[in-house]
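Here is the structure we will look at.
Only a single protein chain was left out; the remaining protein chains are all shown in position.
Now for chain A:
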Amino acid sequence: MTEQTETKHEWPLWEVFYQPKDGKPFEHAGSVHAPDAEMALQNARDTYARRSEGIAFWVVPSDQIVASAPEDAGPFFDPANDKPYRHPQFYSVPRAVKKRK
């Protein structure tokens, strides 16, 4: 059992996302190892949904995930900071506006 032959048979890693309920966004659950997509889905169900935690799954080969770098977090999201006018709190309206019954 050499390192090389064993590595050949190591199942690839998949990231698992589940949808908790109809209409909800998919959430990351964790990862599973599986030889192909079909078995990744089955392993995901057995591992992450033993108590009906989800109604749908996505599995994605882990090496296909592209992520932003944590050290860039500041500059990367910076443009959002100087646009306070995107939030409703930015605006003041007369306090007296009431619904007519």
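The rule we apply is simple: contacts are C-beta pairs under 8 Å (C-beta built on N, C-alpha and C of every residue); 3 or more make two chains touch, one makes a residue touch a chain; residues count from 1.
One rule holds in what follows: contacts and distances are computed from a predicted model.
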| item | value |
| --- | --- |
| Complex member absent from the view - protein name from UniProt, among "4Fe-4S ferredoxin iron-sulfur binding domain protein", "NADH-quinone oxidoreductase subunit F", "Stage II sporulation protein M" or "1,2-phenylacetyl-CoA epoxidase subunit A" | "1,2-phenylacetyl-CoA epoxidase subunit A" |
| Contact residue for the chain not shown (choose from A:Lys21, A:Arg51, A:Lys83 or A:Arg100) | A:Arg51 |
| Positions on chain A where the hidden chain makes contact | 6-11, 13, 30-33, 35-36, 39, 46-48, 50-51, 67, 69-71 |
